[in-house]
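In this view, the complex is presented without one of its protein chains, the others remaining in place.
Which chain is which? They are A, B and C, in the order written, and residues in each are numbered from 1.
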Amino acid sequence: VNKPIQVKEFPLVDPDERSLTVKIDMASLCGTDVHMWRGRRIVPFPLIPGHEGIGRIHKLGKKVSKDSAGNKVRSGDRIVWSHVLHCRNCYYCFIKKDPSGCQNKIIYGYISSSEHPYLNGTLAEYMYLRPNTVFYIVPEEISDEVVVPASCALGTAINGINRARVDLGDNVLVQGIGPLGLYSIALAKERGAKKVVAIGEPGIRFETAKLFGADYVINRFALDVNQRIQKVKDLFDGRGADLAIECSGYSPVIIEGIEMLDHGGRYLLLGTASENVKMLEINPSKITLRRLLLIGSRATEPHHLLEAIKYLQLTKLPVERMISHKYSLEDAEKAFKAYEDLKVVKAAFTL
Amino acid sequence: VNKPIQVKEFPLVDPDERSLTVKIDMASLCGTDVHMWRGRRIVPFPLIPGHEGIGRIHKLGKKVSKDSAGNKVRSGDRIVWSHVLHCRNCYYCFIKKDPSGCQNKIIYGYISSSEHPYLNGTLAEYMYLRPNTVFYIVPEEISDEVVVPASCALGTAINGINRARVDLGDNVLVQGIGPLGLYSIALAKERGAKKVVAIGEPGIRFETAKLFGADYVINRFALDVNQRIQKVKDLFDGRGADLAIECSGYSPVIIEGIEMLDHGGRYLLLGTASENVKMLEINPSKITLRRLLLIGSRATEPHHLLEAIKYLQLTKLPVERMISHKYSLEDAEKAFKAYEDLKVVKAAFTL
Amino acid sequence: VNKPIQVKEFPLVDPDERSLTVKIDMASLCGTDVHMWRGRRIVPFPLIPGHEGIGRIHKLGKKVSKDSAGNKVRSGDRIVWSHVLHCRNCYYCFIKKDPSGCQNKIIYGYISSSEHPYLNGTLAEYMYLRPNTVFYIVPEEISDEVVVPASCALGTAINGINRARVDLGDNVLVQGIGPLGLYSIALAKERGAKKVVAIGEPGIRFETAKLFGADYVINRFALDVNQRIQKVKDLFDGRGADLAIECSGYSPVIIEGIEMLDHGGRYLLLGTASENVKMLEINPSKITLRRLLLIGSRATEPHHLLEAIKYLQLTKLPVERMISHKYSLEDAEKAFKAYEDLKVVKAAFTL
Partner (left out) sequence: VNKPIQVKEFPLVDPDERSLTVKIDMASLCGTDVHMWRGRRIVPFPLIPGHEGIGRIHKLGKKVSKDSAGNKVRSGDRIVWSHVLHCRNCYYCFIKKDPSGCQNKIIYGYISSSEHPYLNGTLAEYMYLRPNTVFYIVPEEISDEVVVPASCALGTAINGINRARVDLGDNVLVQGIGPLGLYSIALAKERGAKKVVAIGEPGIRFETAKLFGADYVINRFALDVNQRIQKVKDLFDGRGADLAIECSGYSPVIIEGIEMLDHGGRYLLLGTASENVKMLEINPSKITLRRLLLIGSRATEPHHLLEAIKYLQLTKLPVERMISHKYSLEDAEKAFKAYEDLKVVKAAFTL
């Protein structure tokens, strides 16, 4: 925790018959990588961080002949993979069909590197994908920059927005303009929203929010809370949002988010994904009397990664702008600090 | 407010061509009737209270020949009516198809009786139903006792449960065993729940909860909050409720309700229907990480009253037990006080 | 029937207090206008044909102060209106919330012009909109050409596609490239489809299908039925369509459409909207064994017209290309014949 981030060597073991190894081309940083470095998330050090990545198949286990969509694969194919390995057999995976409840899951980037198979994170030259890891071939027409964050932030946004729907002509509010917010803006815009309004802090991501499809971005610091509520209502036909999406992770914004919704509105909660968030004081009668729907969604299922790839093929927006800065592994600490200071939209490592 | 409740005379005016008058047979008390008497709800006194009732058509306006389901009507037919008169033309009524957002609605039992047409509440011998009031003929096989509360509490429960669904085999928790809770128990049980657990206070309604289909009723006062949570989990396969329904109107129970839900559970908020409820401190990450759905629902649309009638025809449960005590209008104050002291399941007036 | 189409004069009456009159700017032809001229649809001649139009408010009834979305209106405002006037009170309108089942509806363009208020169709200088006709102000940024067909073909496509959903990344097949097909292509493309394949006849609409977002257009006449099925599967990952939309109105294509669907696919039937279509021989086990969903949808509800306006504001596609040719009223017969001979995408009249 908080110690210098070092480049170290680990053994590159051969895959067993149902595993494969990957030569990483590019990896990107997620906020949780920074959190674990800073000790806000408990993990078993030493570990190779990173759960977002793209690469080419290095060695295939004997029994691995197809990707998870059923396409034949061979060494050298460019792939992405799900960073979560669900058990597929527990009550939540199998009966409820909601693997987010799986108690047996393994998450790459959060596993100790001190034992076999060592290479469990994307911030490395090679990575080892265990049996049943979901992976897909990436179509050549989409670039590394576009795909590398797909398995995490984009998959999470897709999962949530599928659950909350975007109805044709919806007024959509996005709170927060980090990666999750930016993808939510893009998805809302390209799935039928009439107007997308985002709220965020000034900085590099502010302009990116517009590039990703926001019709209007509110500077959080230029207005007080009542002004923000009024501004959102004014922008949304005087009524408020049909759909609001909380992507900031800063829980107090939920109070104003509830006020920004129209009667009957839907509120997708994506950002507050850590137990250590601030408690929130709300008036539950607002949910009842205004017939709101509060929709929690968390992380992603492996099939959302396939949807993410499809989305990246169809989008007309400059989603490659998600990666604003590139680093070498040697500069890892610089990248972590830049992320922390919101100097980047998203930082990537080329390998 | 708080003054003695008096029996007074008002003019019985003839209906205009699109209205009708009704001879009330039975009316029942709702919690809000007590609230307005005690001044917790602001209304224009003097008024005739009561929005739940059943009666027979006294006089029909010239242009009223059918009930709202399209059946021919004539004087003497036994009917129930929606106590809410929506405008049918505003953005919420017409475009969103969610009339609960209607800003132009009129609610019987909350209207001053000092001007034409005077007879706006059910605690009276006659009532005047204005143009566009939704009303339905009641099949003879169901008794007054069974139908009289249908337009309010039962319709509200149906509206909410339709929105939240009961999946086959669901474990359902009902918080609160007043009329709303009792109907929710019954509906959950008869729409496919495997087990229904209710939480409530000891008293007359405690046994009624079992009669209405609860497999288990927890005495709220016999256990502390952690014991209650543990008890619910134990009763529900160690996991918690698939669906919880808040019917008590006492907002702090929502905190424990969230804990009583299984991962992925649905939480229907029906009870906190007044702005003056206690504020609530919650951890929003529980909604996100556990993928909960919080579903606000309020009141009822006129078509739910038709569904309520159908439900009362199909139920196998002793729903006539909802009316536990009957009063004459002269004893109105006694009835109000008995309701307030939870001495009755529901009090009715025979007229 | 089949007689020369004539320009005639009718009285321009003043609106009653809940009606309004409109000065038509532009009207467009729908296939049913041609059908009624040719006698394939029985209507009460003489009539002013046309149900698609846009215009400016000429005179407002005393009690008409707002459009159906609640915006204030005055003479001169540019508006569109729903060509269907539902009763709002019958079982289907009010209880089922599916006004397409309304038995009391009035449809402009199908009403005799021989009696008051005479001006019931859009192919005229003025039109009379009766009480309760839904109308909306049109934002200035969208042109007459773009809006004029919105109330009919676009509303029908929106209604159906809302019902059938477009899931993110769906492979979508559209059968038929008339106005309904073209709008379906556009909507599918802009609501998240990964690939849209259309099937149609060569001609002016063939290129328009690509402009409206089709990734591939199959020439119906260049391939036999088995080749068409194979082609669609090849274009859709070897599996078939996730969603197919029948827009041709030629019922035999439904047989091949069923074959073109993937296991679990959804089939939206929009085109066969006349009872006089050819009977169809199908094997129902295909629906059962392949878990297909066949979704009938018909016409449009007034709120879809509002969604249509919103869609026209948000689309990036050249939807103004729907109107390929313009005529004066004097040339009406030319326009009808051009439509019949598929020489136009859609014909409009400027007035």
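Quick note on the criterion: a residue touches a chain if its C-beta (ideal position, glycine included) is under 8 Å from a C-beta of that chain, and two chains touch if they have at least 3 such contacts.
Since the structure is predicted, the reported quantities are computational estimates derived from the model, not experimental observations.
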Report task. In the full assembly, spell out which visible chains the left-out chain is touching. Result -> A, B, C
Requested in this report: Just name the one of C:Val1, C:Ile42 or C:Leu289 that touches the chain not displayed here.
Outcome: C:Leu289
Query - Positions on chain B where the hidden chain makes contact - result: 158, 162, 167-169, 187, 190-194, 306-307, 310-311, 313-314, 316
Query raised in the report: When the complex is taken as a whole, what residues of chain A touch the one chain not shown?
Result: 68-70, 88-91, 94-97, 134, 302-303, 306
Query - Where the missing chain touches chain C, by residue - result: 91-92, 96, 98, 100-101, 239, 251, 254, 263-264, 269-277, 279-298
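Definition applied: only the chains that are shown with their structure count from here on.
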Requested in this report: Count the C-beta pairs in contact for every pair of chains, then give the pair with the highest total.
Outcome: A-B
Requested in this report: Return the residues of chain A touching two or more other chains; collapse runs of consecutive numbers into ranges.
Outcome: none
